[in-house]
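A short write-up of the structure that comes next.
The excerpt is restricted to a subset of chains, each kept in its original location.
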């Protein structure tokens, strides 16, 4: 199995897509929860905007968890830690919002993220998926890493024109307007959970 | 439905008007509340003055909620999060005060903001609506986004002279001295709530 | 009624006098209290010295409230917010000390500040009223805004020589050595409270 | 009565001696206590070293109060505020240590500081009085302000040679090695308290 598939099988990890100085790259968002003072620990040399993305993702889930069937009440009296490796590489920008929300939804629901799925998109506090940059580089990176499904903001639909057809034919592309759609696409089906973990 | 109408139908979201380097623009203030340490989380790369606007809006409602019929006692033991997308765009200034107050009043009362209404104005701690700049650009932007009603500070009345008649004839303009007037204009009628949500 | 009179009729608002780059000006100090973590929120782009003035004002009242007949025990488990509009204008200096003390005493006692009174003076932690600068510009500004009574530090008495006679004849000037004198002058009589509010 | 005497009659105020760019000066340290989160609020634009002096003074009293007969247990669940007017003048240095300790000892014991006494000296955490600079300028300032008794560090004894005889003959100079000696000299006798307050 490629690495992304191995990582994806544990609840709390989601695969994002980033743009770096050297093109696109795949990026993992890792989430964990533990007893302790309520709050959010953030590591991975995250910049201000990316730290805010994590706060927004957690607030969205805490405010909307009941409606989405995600047991956020389990967070009471617990601390959440979100880390984005590699530890020494500075990262910033809002486009990991959907990935952070998905990693946290996976952690809280206990359902792993499907390892063949990667995603990118800003999230607002009400769950709207806002457009991001670098669609072409991000899809090339996903393809290169063996990803077969990607979730993009609906408002980035026009950017698919720039993606080589040879790449697009290997990728199933989902366009989302609300982050609840991203979560529904990315999380493994509940009855598939045990099986997926064993396959990893 | 245009986007502003869709956004407006969820309690906790209000439509503001801002001035940017490239003219006026529409801006959404999103508010959510969740269990947790009492306090206010602010995201959206807000500057010092805009962060203070959010503090003032929340303090005004907490100090005056009983008088205004807004159930602020529900905030006890809960955290409030205010976000202003887009996440990577720095924002500052006091003119979102009425919009923040309205978003929070909508969240607390459960009544959505009417999607055809946008607003701008500084708010003081006692609820006075203070004048702001950029009336012409803000009204052009509102018009461009399909807004049909705007609320402005009474003390900006003279600035309406600069707004093209072709724009003004499509806009119902309210002039407010106190933020409680803004809230009353902007929130959907209580008996209209269910219907408005279904229409969205 | 002029604006200053309207503002003055609500407990928690006091009228101060400031010096700006463009002469003197009238300035409102607004105070509110709400349930929450004990402490003091300060907004209005206040500088270090002015923030300390607000801390001193609150400490003075908390330490001396019983003696002054101000029910400071009501602050237990409550948060105090002091704001000085306009929100985007930086402000600094110690001379709003008497105004902050008066606004807080008004808020805690429920007695409005008489709208015809404005004041200026530094306050020490024991309530001494210390001298300030800009007496002439401040009194000109008070006069221009329809104020008819001003409270100044006793130690600024000599500065009244510089104020035009035409201005002085319209102003009743009080000279105070202790901030309790300022509060006694500025707050509406207790039996007058209901009437004053209705007149506003 | 001169001002220093008036100020001295209230528990919690002590008269210090400082060196400024323009020679020596008299300086008042004011202390107050109030219900609230345990801790120390410091105002008066104090620099790092002077803030540490206040922490040391309070810790010394809290650790040694029982031995000194000062009821420090009354501080439990209360906040202490130390202010040094004038509010806008930056101040720094360790030489107000004895003055801060005396002001706090006065506040806690309810015994006023004798108004004819001024003092200067660094204090260590065990109460040692350490030498300071500017003895000549400080004694000239004390004399000018009508002070008749001063307390200096024993280790500054040699600096008295520089003080004009005409000044020294009007001053009773105490030399202290331990801050408990300073407190004993400066506080009014317990049975004199009521009388002193009435005389003020």
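Order of writing sets the chain letters: A, B, C and D. Residues in each chain are counted from 1.
The criterion applied here is as follows: a residue touches a chain if its C-beta (ideal position, glycine included) is under 8 Å from a C-beta of that chain, and two chains touch if they have at least 3 such contacts.
This structure is a prediction, so every number in the text was calculated from the model and none was measured.
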Identical protein chains across the whole complex (4 displayed): 6
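Throughout what follows, only the chains that are shown with their structure count from here on.
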Interface composition of copies subunit B and subunit C: same or different, split at half: different
Inter-chain centre distance, subunit C versus subunit D - centres from mean C-alpha coordinates, in Å: 31
Mean-CA-position distance for subunit D and subunit A (Å): 61
Junction residues of subunit D, two or more chains touched: none
Graph class of chain-chain contacts, one of line, ring, star, complete, other: line
Every chain pair in contact, whichever chains are involved: A-B, B-C, C-D
Footprint of subunit A on subunit B - complex, ascending: 7, 10, 12-13, 28, 30-37, 41, 43-45, 81-83, 85-88
Subunit D-facing residues of subunit C, complex: 38-39, 48-49, 52-53, 55-56, 59-60, 62-63, 73, 76, 93-94, 97, 122, 124-126, 128, 130
